[in-house]
Structures are given as C-alpha cells and as structure tokens.
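Yeah, one chain of the complex is gone here, protein chain that is, but the others are all in their spots.
Which chain is which? They are A and B, in the order written, and residues in each are numbered from 1.
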Amino acid sequence: MSERQVRSRFWGSEAFSGLALISPTALYAILLLAAPLATTLLYSVFTDGYLVVIPHFQLCNYIGECRSQLADGTPSPDTYLGAWSDPITQALMLRSLNVSMLVTAMTVLLAYPVAYFVSFNVDASRKSLWLFLITIPFWTSYVIRVFMWNVMMSRTGVINSVLEGMGIISEPLQMVFTIQAMVVTLAHAYAPFAILPIFVALEKIDRSLLEAGQDLGETRFTTFLRVTLPLSMTGVIASVLIVFIPTIGDYVTPNLIGGGKIPMIANIIEKQMLKADNRPLGSAIAVSAMLVVGLISVLFLFLNRRYLKGQK
Amino acid sequence: MKIPTLRIYTIAYLIFLYTPIVILPIFAFNNSTAVAFPLQGFTTEWFYNIAHDDVLFRALQNSLIVSSISSVLSATLGTFAARASTRYKFPGSGPLMGLIMLPMVLPDMITAMALLVVLLSIGIKLSLVTIILGHVLICTPFSVAILTSAFQSLDKSLEEAACDLGEGPVSTFMLVILPLVMPGIISALLISFTISLDEFIVTNFLGSGEPLLSTFIYGQLRFPKYVPNIMALGTVLVGVSIILLTLAEFFRRRGIAKTGSKDTGGFL
Partner (left out) sequence: MSSEKPTMIEFKDVHKYYGDYHALRGINATIKAGEFFSLLGPSGCGKTTLLRTIAGFEGISSGVVLIDGKDVAGIRPNHRPTNMVFQSYAIFPHLTVEQNVGFGLRKDPRSKEDKARAVDEALAMVGLAGYGKRAAHALSGGQRQRVALARALILKPKVLLLDEPLSALDKKLRENMQVELIKLQRQVGITFILVTHDQEEALVMSDRIAVMFEGQIAQLDSPEALYRLPKTRAVANFIGTMNFLPAKILSEAGGIAEIEAAGLGRMALNVEKQVTGAVSPGGATVGFRPETATLLFDTQEATDRESMATVEEVVYYGDMTYYDVKLDGTAEPMRVSMRNVFGRPVLDIGTRTRVGWSPGALVLFR
C-alpha cells in the first residue's frame, strides 16, 4: 500500500471522522480543563513571588519551609510551611476526609433501600415517575438548599421552634456550626447521585437469577445477600465515588452551615489562592487534595475489584 | 411481611429530600423575619420586595444571559462528543471522553481555581464571558450523558437506510438523525440551563463582582433582614426549576414514544 493510499484511507476512515467530530468538545476540555489542571500542577512546584509565580523549581510547597519572594525579588524574611508539613492543612485535610467519608457512608446506606424499592417494588410504568420525584430537589438551587438547612437548624430555626413548641426540649439544640449538621446537609445534597447508579445496577439484574436463588434453597434475605447485593456492587461503588470525590471539595456548606468556623479543604485553597495570594501553596494543596482523593478512590476500587470483574 | 417497610422508608426518605423546598414557600408568605414556628400571618411583602429590587433585576438579567449562552454551547459541544463516541471508534476516545466528563466528579472548587489561575495569568479580565467559559465546562458532561443515551438508542441501520435511499451524509443527519435526537437535545438544553442557573462556585470565583442570581442570593444571606426576601426568591426559583424539569422530562418521554423504544427512566 502506498503512502498516499494509507493517507487517503485515514482521511476517510472512521478514526478520522470520530476525531474530527469530537475535536470541538475535546479542544474545549483540553484548553479550559486539562491545561489549567496541568498549570496548577506546575505552579505547585514553583516559587511564590509578589503577585506573580516565578518558574523556579522547588518542592517546599509540599514539604518543609518555603519563602515567598518580595516585590524587589529578594526572599521574604517570613517562612511558611508546605502543604504536608503544615499542621493546620493536615487537620483540614483530615476533617474534609472525615466529613466526606461520613457523608458517603450515610448517603449510600440511606440510598440503597430507596433504589431497591424503586427497582424491585415499583410497577415498571411508574419507575420514571419515582425517579423524577427523587431528582427534583436535586435540581433546585444548591445555595438555597444549603441555606434552608441553616434556617431549619439554627438556634431559633424551624426544628428548634417545633421541638420547643411540642415541649420535647426546653433549651434550643445547637445544630448549626457542627460537623453533624454539615454531614446531614451534604447527605441531602448528594442523595440523587447515590440513588441513580445503584438503581441502574439493580435494574440490570436478571430477575430470574433471584428466582434461581430461591429455587436453590435460599430465603429471600440470603438470596439478597448472595445474589442481589454482589450483582449491584458496581452501582454501590459508582455511588461511593460520585459522592465521595465532590464532597471533599465542597465550599458552600462549610461557609453556610459551618458558619466559616469549620473550614474544609476547599476553603483553605480559596484562602491561599486569592486572599493570601500564594498560588504555589494553594496549587500544592489542591494537587494534594486530588492526590489523596485519587489514592483513596483507587484503593477503594482495588478492594472491590472482585465485583468489577467481567463487568464494564 | 404485611407491613410495606420499604415503601414507608422510601416515603420517609422523600420527605427528608423535600422538607427544605416545602418549608421554603411556607415562610416566603410568613409575616415575620424570623424563620420559626408558629407562623405569624400571611404576607406578600417579600415578593413585592424582590419584584422591586434593582440589583436582583440585574442579577436575573445577567443569569439569563449566562445560562442561555452556556446551555446552547454545552448542548452543542455535548452533541459533538456524544455523536462521536457513540458512532465512531477512534484512538484516544476513552481518555478524551474521560477528560470531557471529568468536571462531573471533580470538585467545582478545583475546576474553578485551576481555570481562574490560568485566566488571570494570561491577563484575561473576569467578566460574564469567563463565567460562561466555566459554566460550559461544568454543564457539558451532563449534556453528553443525556445525548449519549439519545444517540445510543438510534439504530445505525436507520442512517444506512437513509443513505441507501439516496441521501448524502448531511441530508441524512438533517432528515433522520436530528429529528430523532431532538428531544434529547432539548432536554440537554434545559438541564444545562438549570445547572448553570444554580451554579455557585464557578460563578463566584470567575465573576468580576457583577451579580448573578446564585451569588446575589449568597451575598444576601449574611443579612438576617433579607432572609425572607431570599425565601420568596427561592420559591420563585424552585417553581421555575420544577417547570423546566417537567418540560425536560416531557421531551425525553416524547422522544422515547416517538422512536418506540423502551423507557429506561431517569435523566442520567
């Protein structure tokens, strides 16, 4: 085959048509997502200058002590600690992970029975109506929903006024500004994200497998444990990841429910990037957060690898 | 097993999901700045306030501009990506689609910060345009998800049949493919519009301080006396969201009825 033939084959080929068609979207994502993420990675190993970032390689934004450069190019007399060395960042990272894991556990555990109910106990013709009902609250303004939880849980808010009115409590409960309040708010925000993947996995299960389980001597409950649950694990895994990863970076809830007193990792990234104008440190914290989240996700996938075998 | 435990549980869960948006309109009409029971009386004062708030009006205008442009752009980009990934096999399709879908799981804060840093470093001034750039990034994955299922349910032999009956690639797309995926496109537009309208983090960090609905609301929350106004505004927004979603669902179902394919339920 001559080179010309090879080339003409490529131009008319499926590969070329596909690449040509996806190129606008792909270019957009490369320019406005991949490139910025790469820049963040680069910045995290550069030196902080006055209102600029100096392309001078160093790792102290991650470990050890760092010095910014002043406007005249000389090193600042003050030092700051890298992301992994700074106890405050460490504590925030741990808190974020803690909140994220609590939210994930709560969301997924609470969501599974709902997904199970819709998939197994709802008439086929009404399933989409149920899903629609479940997704509606999710599409209403996130800020307003978070704010509503604040309003409901505040000292003089809805819940306290109801409980006091009914004589159950005499003193208002302290709910806002607690981690528990943040967990409830986030669990509410991510509910549909957890339900939908589990529902999809449950829908794919061939119903005759369940009959086979019972036919082979299992009770309904042991059939669930030995057949349904393992087969729906792909959905559970997807739910866990889709809730866990974004919650780590939540910004609105710590501000509105935590009252800014319980910052999470997103809040410190914002602080370093903008208020403190230390982009290398901010970038290093962002990259570290992504690394930690990525590692935990990979570890989680690895631990559940047997459920993912033979499935897409 | 006579007690429908699961059903009761699911209904309780739905109550948990709906409590905040049900409480919202109740207090939007309550004649008190304190959001607590017992209710103090009926008023439309808060709605009157928001109807006469110039800043809110400007925020609404800005939001409509941003959301309209963002939804059109992301539905267009989503159409390209969904069509390419469902119709063609090509090298790099996995990584490229992964990158396009990434904002769906990436914390918005990281997306926003990364983009912000780059925009600032190449000297682009923050404006509504930069907000749109960010919104398109966030909305496109949702468009792709909706449109992928629309394109997937399209039988490839329909295209071949059109070609066999004498149509070229362009007329095949216009006469066969577009009409069949149109419901998907409309539903992608509506969903993107809704997401863009609600998006806060990107709007907050990529904006120049010019108010949009979500940042306006966030700003007002610091002042307790504005809280009832926000409740009224929230009620209107929730109402609009529900109408848009119902429309989106209607178009999605009509698409399914049109092609006679099976309803697999849900948006995502």
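The rule we apply is simple: a residue touches a chain if its C-beta (ideal position, glycine included) is under 8 Å from a C-beta of that chain, and two chains touch if they have at least 3 such contacts.
These numbers come from a predicted model, not from an experiment.
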Item checked: Contact list for the unshown chain, restricted to visible chains -> B
Check: Among B:Leu126, B:Leu158 or B:Val236, which residue is in contact with the omitted chain in the full complex?
Finding: B:Leu158
Check: Which residue, B:Ala59, B:Ala114, B:Leu147 or B:Leu180, contacts the hidden chain when the whole complex is considered?
Finding: B:Leu180
Check: Residues on chain B that touch the omitted chain in the whole complex?
Finding: 155, 157-158, 160-168, 171, 175-176, 179-180, 258-261
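Rule of thumb we're sticking to: only the chains that are shown with their structure count from here on.
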Next item on the list: Note which residues of chain B are touching chain A in the complex, please.
Entry: 4, 6-7, 9-10, 13-14, 16-21, 23-24, 27, 34-38, 76-78, 80-81, 83-85, 87-93, 96-97, 99-100, 102-111, 113-118, 121, 133-134, 136-137, 140, 144, 191, 194-195, 197-198, 200-201, 205, 213-214, 217-218, 221, 227, 230, 234, 237-238, 241-242, 245, 249, 253, 263-268
Checklist line | chain B partner contacts - residues on chain A that touch it in the complex | finding: 14-19, 21-26, 28-30, 32-37, 39-40, 43, 53, 110, 113-114, 116-118, 121, 127-128, 131-137, 139-145, 147-152, 154, 156-158, 160-162, 165, 188, 191, 196, 199-200, 203, 241-242, 245-246, 248-252, 256, 266, 269-270, 273-274, 279, 282-283, 286, 289-290
